[in-house]
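Just passing along the structure, written as structure tokens.
Of the protein chains in this complex, one is absent; all others appear in place.
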Amino acid sequence: MAECPSAIVKRVLIANRGEIACRIIRACHEEDLEAVAVYSEADRQSPHVHLADTAVEIGPAPSKESYLVAEKIIGAARDAGADAIHPGYGFLAERAHFAQLVEQNGLTFIGPPATAIRAMGEKTEARRRMEAAGVPIIPGSGEAVASADDAHAVAQQVGYPIMLKAAAGGGGKGMRRVDGRSDLDSAFRAATSEATTAFGDGAVYVEKLLDRPRHVEIQILADRFGNTLHVGERECSVQRRHQKLIEEAPSPAVNVDLRLAMGEAAVRAAAAVGYLSAGTVEFLLAPGDVFYFLEMNTRLQVEHPVTELVYGVDIVREQLRIAAGEPTTLPGRPMRPRGHAIECRITSEDPFNKFLPATGHISFVRTPSGPGVRWDGGIEAGNDVGVYYDPLLAKVIAWGETRDRAIRRMRRALDELVIVGVPTSQPFHRRVMDDAAFGSGDYDIGYLETHGERLLETRLDDGALERAAVAAALAEHEARGATCGVARNGPAQDGSAWLRAARLHGLR
Amino acid sequence: MAECPSAIVKRVLIANRGEIACRIIRACHEEDLEAVAVYSEADRQSPHVHLADTAVEIGPAPSKESYLVAEKIIGAARDAGADAIHPGYGFLAERAHFAQLVEQNGLTFIGPPATAIRAMGEKTEARRRMEAAGVPIIPGSGEAVASADDAHAVAQQVGYPIMLKAAAGGGGKGMRRVDGRSDLDSAFRAATSEATTAFGDGAVYVEKLLDRPRHVEIQILADRFGNTLHVGERECSVQRRHQKLIEEAPSPAVNVDLRLAMGEAAVRAAAAVGYLSAGTVEFLLAPGDVFYFLEMNTRLQVEHPVTELVYGVDIVREQLRIAAGEPTTLPGRPMRPRGHAIECRITSEDPFNKFLPATGHISFVRTPSGPGVRWDGGIEAGNDVGVYYDPLLAKVIAWGETRDRAIRRMRRALDELVIVGVPTSQPFHRRVMDDAAFGSGDYDIGYLETHGERLLETRLDDGALERAAVAAALAEHEARGATCGVARNGPAQDGSAWLRAARLHGLR
Amino acid sequence: MRYSVTIADRTVQVDLSGNRVLVEGRPVAAELHTVPGTPLRQLAEPGHTTTFAMTRTADGWRLLHRGEVWDAEVVDERTRQLREMTGGSSGTGGRHVVTAPMPGLVLRVEVEPGAEIEAGRGLVVLEAMKMENELTSPVAGAVTAVHVSPGDAVDKGTPLVEVSGEP
Partner (left out) sequence: MRYSVTIADRTVQVDLSGNRVLVEGRPVAAELHTVPGTPLRQLAEPGHTTTFAMTRTADGWRLLHRGEVWDAEVVDERTRQLREMTGGSSGTGGRHVVTAPMPGLVLRVEVEPGAEIEAGRGLVVLEAMKMENELTSPVAGAVTAVHVSPGDAVDKGTPLVEVSGEP
């Protein structure tokens, strides 16, 4: 496709919000491109609006009335004079229809062709294609099953436990583990119902459930000059309900040979659907270096920064270049990772309350910084966290010369981070960084199930309890005094009592 | 010295403040070491106090009564149970007497031996040693000159222009350029007086002034196992009155061969004084790849982060390891830089008012973040910037795959940075990032003199003027309305006028 | 003034009468300093400095410190004595109202009035932020009321289910 004329990309609309919109706006500015933000009524004061060169309001807070309305995005692009659209992740990013609509309106879609999105989005179809391309797949039904009985028939061939998965889905929605026939009916109903809600299509298929595999994925970049390259793996086994919480690169379970084998399989997967731009091929890695295709995410991934840090590449920049018809800047040969990177997703979920999503007004943020720490944020003091969107607030990413160093650095960064106004997942991450099971690198997708309860026990040693109690009492005392506006210890006879009190309470 | 018993280092006192104290505390925490901060009365609420595990007050705001009093530092270390002291840069960092005192008190000095500090601190002595070690030196008097006449005699041998330099000094103090005999008397008096004030020793010596050289320095690391290694160069030619403003690594003027030659000369320089820990050998680089020894800074350098980013090392961590008797983690062979890094020093100096130092209360800070941006800060909202200390507030460091990418990223980071409450050097840096002369990489220590005036002209295009004027008028209008507490446009007949006004003025 | 401070079910007595700090009767040299304009407060003790981010809550203070978060209930002596006299307590007996922790959509109701349940039993599944969230009973006891049905949109704080705890 080298003869394809270069698209003119000067002004990019980012059809997203939060941290990923900020990330993409930054990449645009570093490439001398103007960035157009879109925002719902709830997001007028969000950081992505402040960072952009212009911003267009696209409707009420619910995503179905704003960020998910393809026509409003296209309209905003036209109004703002944008010539390209970056979808980020989530929202419209993996809707083939949207990619098509963008191109039909004479705009450049910064992502893969609609055909590739469609091919990978229909999961049973993707399985067939992968099998044909020589990419190892998990034994299973291969196509949607019509009933619990049909699912059972497949399960008898491949053996329980099995996984029910939404054919149209991804991201953990419409998935259910089934350990035996007795669980199957309710699980089938739940998966079908959830798939219908999430994707408008209730079809589910059956896969054999592997025994505690690791989730390892390969980053892909493909340009119009025939380069389809793999850029190493990411380890994403710390998950909760199939939602990733912590990612790292490289994977502690992957050596040079396995990296090459998985990378080449991922390239075959991408090439089989005519892929372009950045994408991720997810695998389950079982003991003995056996790996199976899970799905391909045909978009920028939340966890892309860990790859950027160890390979010294800028994946969003590569996307912008590829969309403009330029070749990728990566070398054709396999690259070697330098050091180690870890990402913690800071979400507005309360780990001590079953990770329930929380809302609130963020009154204060102290971001971590210093050597080896990257903050990809989507919030600032003054923002409200509402119920309408994904709870991801920001990502802390730490790089170190070794995995051990990266963990220590992440621990230090999490010590520095302060978010006041909404409960976050920060305490969970902080504890994982101290956890020997995580530190060993020998963990799998059962990590949270196995260690979660222990990790989230109340931790308060005597010294910390006493210090916190003293601080709370002094603060309360000060607050009451300040409210009353009178001396608390009787009338002051001279200035010194006031001085002592002022010193005690930190008044200036 | 491999037989030297390992020192026990568990609790490190940082005899410094501001960004470098924060940097060192972070390194301690990443090495599982406790960090003890010291602070003057002016610094109780400074970030380094918050980051540390404990903090000791050491006296009144003037450094001569706090940070510069060796005995107070030693006493604080004893009180806090520290077993090692990191001096940072400035203050006591290059006082051989202090290093000696630390060791005499049974504490570990995290830096070079007192003998090495002394050898490099006495500039004419250092010149002699360097000459003996085969390190190229600038032609000059070789020793202190007693009078302007003596200086003139040397100048006649090496040719005007010459430089008068404080023998005990460094950091640009007690230095004067002299273009001919007529300037010499006043310059000699000024240099002698400034040297006396700054170092308590008025001795000055003469060096030939090179025609617009570049300032290029080599990072050194030396451990107790006989490893004395060079870790590439830094380009520091953007200076004002010998104070560095912008540094980068690698230097646009240095290729692989020159890097090796300068690196080996720097290693000879360090080895000649029995160096240990991190240090920097500064050179002047003239056209034709000719370089001359300028001085050795026997301490951690402000600009060390650019080296860290391109070589993937942690220089402070190496210092901590070396002090504890461990070997450096660096490979023995010359390392190759990856990508390019630039540092801008954000100081409380007003570039539009001759870089005059300014004071104030910092009410708001928005730090730059995202891919490739490092913020090494020493301030937070709520801090006061006083007159007592160095005006360095923070450093913004940007990494990119190439020099051009690093510049674009720095530009983007400076666009994001907001410091409210005190004028800073930020606008200067922002403009340099757009400057073609800097962008070409072809600049020297005359950069600011040549381009400064042009760079700091008023820049305000019609669009920006109009937007700023409208914003100021709307803010003023809102502020007046809020103050008066009455409707500005006559009595409101119904709610809608209020609503419109509220919408117009951004009230919630 | 004397305060009872309770964090994670452990209570510490802090006496601040007369410009001294007594913890469980023991004198402590502690000072609390505020960074102006921020929630950051620094507790300075000999040999130890702790920085907290502190915000008021309904019954005390929330403290954040190095990635951990603690809720401190702060009660002054008089209030505590009053409570003790009137028999107020925070045991597991009495009526418990489970409310919606965030706005959302009720997907399923998993109990009926009259049901005897264990602590931790799932009561209602709420969809919010695109995730299904199961709300559970804080205590063992009997379900005394169910206020919502599947399909209901609820605001934060809406009562969902009431449980009468075993005494």
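So that you can tell them apart, the chains are marked A, B and C in the order they are listed, and the count of residues begins at 1 in each.
Throughout what follows, contacts are C-beta pairs under 8 Å (C-beta built on N, C-alpha and C of every residue); 3 or more make two chains touch, one makes a residue touch a chain.
Because the structure is predicted, anything quoted here is derived from the model rather than measured.
Peer 1: Specify the shown partners of the omitted chain in the complete complex.
Peer 2: The undisplayed chain, in the complete complex, is in contact with A, B.
Peer 1: Among B:212, B:268 or B:477, exactly one should touch the missing chain; which is it?
Peer 2: Looking across B:212, B:268 or B:477, the contact with the absent chain belongs to B:477.
Peer 1: Which candidate, B:10, B:177 or B:459, sits in contact with the chain we can't see?
Peer 2: In the full complex, the listed residue that touches the missing chain is B:459.
Peer 1: Which residue, A:15, A:55 or A:114, contacts the hidden chain when the whole complex is considered?
Peer 2: Final answer for the missing-chain contact: A:55.
Peer 1: Need a quick check: the contact residues on subunit B for the chain that isn't drawn.
Peer 2: The list for subunit B reads 173, 194, 198, 241, 352-354, 356-359, 363-364, 366, 387-391, 414-415, 417-421, 423, 426-427, 429-431, 458-460, 464-480, 488-489, 497, 500-501, 503-508.
Peer 1: Can you name the residues of subunit A that touch the chain not displayed here?
Peer 2: Touching the chain left out of view, subunit A contributes residues 37, 44-45, 49-55, 79-81, 363, 380-383.
Convention: only the chains that are shown with their structure count from here on.
Peer 1: Hey, how would you classify the chain contact layout here, line, ring, star, complete or other?
Peer 2: The chain contacts form a complete graph, every chain touching every other.
Peer 1: Between subunit B and subunit C, what is the gap in Å from one C-alpha centre to the other?
Peer 2: Between these chains, centre-to-centre, one finds 48 Å.
Peer 1: How many angstrom between the C-alpha centroids of subunit C and subunit A?
Peer 2: Chain centroid spacing, subunit A to subunit C, equals 30 Å.
Peer 1: Mind checking the centre-to-centre distance between subunit A and subunit B? Centres are C-alpha means, answer in whole Å.
Peer 2: Computed from C-alpha means, the inter-chain centre distance equals 37 Å.
Peer 1: Provide the list of subunit C residues touching at least two other chains, using ranges where the numbers run on.
Peer 2: Where subunit C meets two or more other chains at a single residue, that happens at 33, 36, 38, 40, 42, 48.
Peer 1: Among the residues of subunit A, pick out those that touch two or more other chains and give their numbers.
Peer 2: Residue numbers touching two or more other chains: 366, 415.
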